[in-house]
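Just one protein chain is left out here, and the rest sit where they should.
Now for subunit A:
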Amino acid sequence: MLGGLNTRVMLEYLPEIWQGFLSTLWLSAAGFLGAMALGVLACALAIQPLRWLRAPAVAYVDVIRATPLLAQLYFLYFGLPRLGIVLPEMLIGIIALSLNSGAYMAEIIRSGILSIPRGQVEAGMSTGLSYLQRMRLIVLPQALRATVSPVIGQTIVLVKDSSLLSLISVVELTRAGQRIAIDRFMPVEGLVATALGYLVLYYALKSAAGAWSARNALPGRG
């Protein structure tokens, strides 16, 4: 099946592919950190009792989830300069990935928190723990464990979504593959090289998640 593949040309472009792979890796890592920060913040605002603090968090999650990442990316890249804000494309890429994934992370974390049975929170109240103490001692340790798997799932999506940054001239893995397609007219070699890179990242994330879960599992909770 892979017989027609010109591996010699793929190897010739290995330095570009490797550079692209590293770019994708660090763009994704930066996007992940931004997304987690935004996700935790948006979730914290969304579940606390004050309505005027809840509204912006809910609006953020809704707007991001309702629009495609490509539109968000173009809005930041071509739209912001109209307001006088010109940022380098790398930074815009990281902001777009963070904003986009952050909304999904917020929902994931929220669902993890809501999965903790109400009775445990009430038991905490009756022993005199404050809201923050209940969160820190009862809810979060369990909720965060429950969110690891969906967070990894969203991170895998984030890694693949970073391929869209090639459209605003960021050189990453997808762009490196396009290079083979365009210079040599060998799109298959380009696509397979790109796919291989994402596959490596996917399995790295998947096995990291598996190892973490195995070490940190709580008795009685899968």
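Everything below uses one rule, namely that a contact is a pair of C-beta atoms (placed from the backbone, for glycine too) under 8 Å apart; a residue touches a chain by one contact, two chains touch by 3 or more; residues count from 1.
What we mean here is this: contacts and distances are computed from a predicted model.
K.L.:
Of the options "Amino acid ABC transporter substrate-binding protein", "Anti-sigma regulatory factor", "C-deglycosylation enzyme beta subunit" or "Sugar phosphate isomerase", which is the UniProt protein name for the chain that has been left out of view?
P.N.:
"Amino acid ABC transporter substrate-binding protein"
K.L.:
Looking at the whole complex, which of A:8, A:82, A:118 or A:215 touches the chain that is not displayed?
P.N.:
Checking the options A:8, A:82, A:118 or A:215, the one contacting the hidden chain is A:82.
K.L.:
Considering the whole complex, not just the chains shown, which residues of subunit A touch the missing one?
P.N.:
Subunit A touches the chain not shown through residues 1-2, 4-5, 77-78, 81-82, 86, 89, 166-169, 171, 175, 178-179, 181-188, 191-192, 195-196, 199, 203, 206-207.
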